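Complex shown without one protein chain; remaining protein chains in place.
Chain nomenclature is as follows: A and B, assigned in order of appearance, with residue numbering initiated at 1 for each chain independently.
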Amino acid sequence: MFLNTREGLALALPAAFFSLLLFLVPVGILLSEAFQSDTGWTLSGYTDFFAKPLNQVVFFRTLKLGVLVAGTAAVIGYAAAFCIVNLGPTARGRVFGLVVLPLMISPVARTYAWIVILGRTGIVNDAIVGLGLSETPIRLLFTETAVFLGLLQLFMPLMIISLVSAMENIPRDVIPAARVLGASWLQVFVRVILPLTKEGLVIGGTLVFTGALTAYITPAILGGSKVLMLETLLYQRVNVANDFVSASVIAMILMVMSFSANLLLKRIASARR
Amino acid sequence: MKLTLPIAVALCALTGTAMAADKTLTISVYSFAQDAYKKALYDPFEEICGCDLVIETGNSVERMAKIEANADDPVIDMAVISSHDALSLARKGLIAPLDTSKLSSFDRLYPAAQDPIGNNMAVGYTFYASSIVYRKDLVEIESWGDLLDKKLAGNVALPNITGTQGPLTLMMLDKAMGGKPDDFGPVISEIGKKADDIVTFYSRSSELAQLMNQEEVIAAPVGRFAWSRFKGSPLPFAWANPAEGQAGGMNVMIMTKGNGNEELAYKLMDYWISTEVQTRIAEALIDSPANMDVKVSQEVADNLTYGAELIESLNILDPATIIDNREAWVEQWNADVIK
Partner (left out) sequence: MRNLANWLILGLTLTFLIGPFLIIIFAGASAGQSLAFPPDGLSLKWYAKVFTVESFRASFMLSMFLAVFGTLTALILGIPAAYALNRYKLPGDETIRTIVAAPIIVPGIIVGLALLRYLVVPLDFTVTMALFMAHTALVLPYAVRVVSSSLHNLRADMEEAAVLLGCSRLQAFMKVVLPNIRGGVLAAFILGFVTSFNQVPVSLFLSGPGVRTLPIDMLAYMEITYDPSVAALSAMLAFMSLAIVFAAERLLGFSRYV
């Protein structure tokens, strides 16, 4: 540890000032915009925003999809992470690589694929009709289901990665020991795995939830104007109506949602101790 | 100190990319058929004027927003937009009146295209009909009302209200339902009731083309300018001739106020409405001509909105009606339809 404070600050401050001046200050001004009116400070931007039924619907839809995507990612993520940790070292590296792979691919490309997959003549509908689950193809594009699937595919790798690194820290013998002592798999999960991996769950959950809230391409392409989410609504308000007050309100809502999700998950994690 | 050098280098590179050739004209256009425009219009024009064209594309809403955002120091010199968007820009004082004496082909335009929004704020360069594209092997379309009929439930797309085609569709549905002209309230409520039967409200004709080609949608209203997207498809698409007639509109050219590049902009405008270019664009089946001297073969004419008689027959929605009412329509639309 070096004690020369001035030298240390000289090294750290350029980065901090860069972030602050070119990033946080403009964002801060944008967020404050909804609180300003000709006469002074006001909350009317917020009350007006939530007075419109469409905005309420979009808000709750965004929240719902965020929670669903994060929840589903956690369930599948635990199963997948558990399997990955159980693999031999070589296979583990390869499978882990395959999980990371989608993160390297442009979200435009990943979302684009779903248009074809979910279409009326796409492979999902072929399978549904082929298996006799439905007589005629069902409509999947431009539904919440489509947006849900797109977001899940986009962000699940983040959950798996977080959970795998958390699970690697579980001592090897703990799970077999618990089994030998007569614990059911459910008990093992709730009593052993969950407490030992909660940090990974908090990180993964925050990343997936925030990612789902702030994704633009997926709701824009797979949801369209019938399944607006906050992010697409923001874009629409700015570009269609030059409505910067609504944009500022939505921006604030998105940030508050991300922060509270993070805090909430941390609280839940520490309460389980 | 060592840090500043690479930053300076990077900044130099930045300003380098921002600078372009001496004579540059920046235009804002609809984002379709750009390959064809390049051949028929941009490349020959660059040759003639010895300048560089910078082309900004996008849907009309986004392009309008950009012109407005940069009003003090226009980035765009000249734009082609719908007549009502032009009127809206004119009312906001963002565009300059045109000196038509600088357009040698001006008097060759159909009278309706010469001063479509008043005060010489714009000139029309193309007319288009709007009707319904449909799969003739699956469904019959006889009226605009069929769009909301049971036979299309779950297989129909409508244009979004925020685009140009949206209000035209409202007008024709209003006519089909026998409503009062210019009062689209009941039509929007009706669409709201049927919202679950409508696959999506599209905002780009390319999106619609993809949806119809993957058989997601079997009928939708669309402008004739997009017909070439459907004509070449292996699926049997047809252009409806509904009982209420076809809707129609005009796209116009405008000059942003105080852009400092007027001379070049006039040159391009004049070139664009010249018989030579209008014929080339018509023969490539992109835009229908607004220049009366353009002569095309019967086959080409069948794919366009061509000739005085057809243009006369179109149902036109007054630009002023659109911009005076659009906000109310969108408000009702948001409440009734997309919630």
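Definition applied: a residue touches a chain if its C-beta (ideal position, glycine included) is under 8 Å from a C-beta of that chain, and two chains touch if they have at least 3 such contacts.
Being a predicted model, the structure only gives us computed values, none of them experimental.
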Chains on display which the left-out chain touches in the complete complex: A, B
Of A:Thr42, A:Thr145 or A:Thr214, the one touching the omitted chain in the full complex: A:Thr214
Identified contact with the non-displayed chain, of A:Gly66, A:Gly122 or A:Gly205: A:Gly122
Absent-chain contact - pick from B:Ser28, B:Ser83, B:Thr200 or B:Asn261: B:Ser28
Chain B residues that touch the omitted chain in the full complex: 3, 6-7, 10-11, 13-15, 17-18, 20, 26, 28, 31-34, 54-59, 69-70, 75-76, 204, 206-207, 209-210, 213-214, 229, 232-233
Missing-chain contacts mapped onto chain A: 1-5, 7-9, 11-16, 18-20, 22-27, 29-31, 76, 79-80, 83-84, 86-87, 93, 95-110, 112-117, 121-123, 152-153, 156-157, 160-161, 210, 213-217, 231, 234-235, 238, 244, 247, 251, 254-255, 258-259
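By definition in this document, only the chains that are shown with their structure count from here on.
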Separation of chain A from chain B, taking each centre as the mean of its C-alpha atoms, in whole Å: 37
Chain B partner contacts - residues on chain A that touch it in the complex: 14, 52-54, 57, 115-116, 119-122, 139, 141-142, 224-226, 228, 236, 238-242
Chain B residues within the chain A interface of the complex: 3, 61-62, 65, 68-69, 154, 160, 162, 195, 198-203, 210-211, 214-216, 330, 334-335, 338-339
